[in-house]
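Shown here is a partial selection of chains from the complex, left in place.
Here the chain labels run A and B in written order, and each chain numbers its own residues starting at 1.
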Amino acid sequence: MISDETIAMIRAFVAERGWEPFHTPENLAKSISIEAAELLECYQWAPQMPPLGDDHAKDELADVLMYCIMMADALHADMDGIVRSKLERTARKYPAKAVRDRPDEAIARHWLARGVRPDDVER
Amino acid sequence: MISDETIAMIRAFVAERGWEPFHTPENLAKSISIEAAELLECYQWAPQMPPLGDDHAKDELADVLMYCIMMADALHADMDGIVRSKLERTARKYPAKAVRDRPDEAIARHWLARGVRPDDVER
């Protein structure tokens, strides 16, 4: 879980350093992308080269999570609330039984929603 | 917060659809970067153009968080634990009083750690 205590620790960390003015939604969005790429870097040349160890990936994931927590704050969002809301909508879009019975159809619908024509999907 | 109930809902969502085989750490790392970019897209042409509304940003942040939760699972990581651990180390690297008294020095050290020479930092 991510507890309210942890969120309070992050707020205090930022406030003690006077860093709030830099934490606009846009700067935090940039920061999340930047840290996500550092996490991805653990797997840059995998599988041809072994990935970095899990401890390093956990460290980078922690950075992504920290900025996500700060972003939720900046947007006045409750993380549990927005995640459950999105999960429910996605569950309705891709009902469990339909996905299990017709997996290819779910995949095709996913790509169609992104503007990818069925021909582009390799089989 | 992100509660254990929410995490359980996400695990069930994945299991009901048989999607676990796709959730390797590498694929989840790619997914976090992909969703982070969709969040960034809310601010792509800001401030010259107004950003997308906060509701849309919350939706995209929810996607990033969902994949982070799945990634923590794949790495057998406790999110509170890894975030607090990283926060403590960062707090020691950038002590609050030093940052407030000598902000430029903290900035310079930050960039030096990334291989950026002091000349590259505009004033």
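The rule is short, and it goes like this: a contact is a pair of C-beta atoms (placed from the backbone, for glycine too) under 8 Å apart; a residue touches a chain by one contact, two chains touch by 3 or more.
These figures come from a predicted structure and were not determined experimentally.
Peer 1: Shown here are 2 copies; how many are in the complete complex?
Peer 2: Full complex, one repeated sequence, 4 copies overall.
The rule is simple: only the chains that are shown with their structure count from here on.
Peer 1: Please work out the Cα centroid separation of chain A and chain B, and write it as a whole number of Å.
Peer 2: Here the centre of chain B sits 7 Å away from the centre of chain A.
Peer 1: In the complex, go through chain B and note every residue touching chain A.
Peer 2: Result: residues 1-4, 6-7, 9-10, 13, 16-19, 25-26, 29-30, 32-33, 36-37, 39-40, 42-43, 46-47, 51, 54, 57-59, 61-66, 68-69, 71-72, 75-77, 79-80, 82-87, 90-91, 94, 96, 99-100, 103, 106 of chain B touch chain A.
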